[in-house]
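To start, the structure under review is shown below, and the notes come after it.
What you see is the complex with one protein chain gone and the rest in place.
For chain A:
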Amino acid sequence: MQINFDNERPIFIQIAEWIEDAILAGAFPEETQIPSITEFSVNYKINPATALKGINILVEEGIVYKKRGIGMFVAAGAVKKLKEKRKEQFYDNFIRKLVDEAKRLEISKDEVINLLERGYDHEYRN
């Protein structure tokens, strides 16, 4: 799997987010092992200290945990925790930006709501 690192944010945060996405997508189910620091490092050509720092964020949040001598595992309840966290960020990451851009482009509130509905309809059609 590919990660396209951007320059705007530290790499370790992007690694952590990538693992979160993979957990949410079911690629790493709860109670299964995630790749090792070395695997992350070699695969994405990043310094092992960077990979470790990214994974440590998730350890601190209780999303993954370490089994001594074996490796890192996805914690039970990780998906629920991540969904809650992402929901909290949803307003800041998406809604605020959407409203800002709509105002810049002078798109009315009603138009935005129409567009949202169109988005959902499109989703159903597929």
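As a working rule, a contact is a pair of C-beta atoms (placed from the backbone, for glycine too) under 8 Å apart; a residue touches a chain by one contact, two chains touch by 3 or more; residues count from 1.
Keep this in mind: contacts and distances are computed from a predicted model.
For the chain that does not appear here, its UniProt entry gives the protein name "ABC transporter domain-containing protein", which is one of "ABC transporter domain-containing protein", "Putative tricarboxylic transport membrane protein", "Cobalamin-dependent protein" or "Na+/H+ antiporter subunit C". Considering the full assembly, A:49 is the residue among A:49, A:76 or A:116 that touches the omitted chain.
When you scan A:24, A:37, A:59 or A:107 for touch with the missing chain, the hit is A:37. Check A:8, A:92 or A:110 against the missing chain and you find that the one touching it is A:8. Residues of chain A that touch the chain left out of view are 5, 7-8, 10-11, 37-38, 41-42, 44-50.
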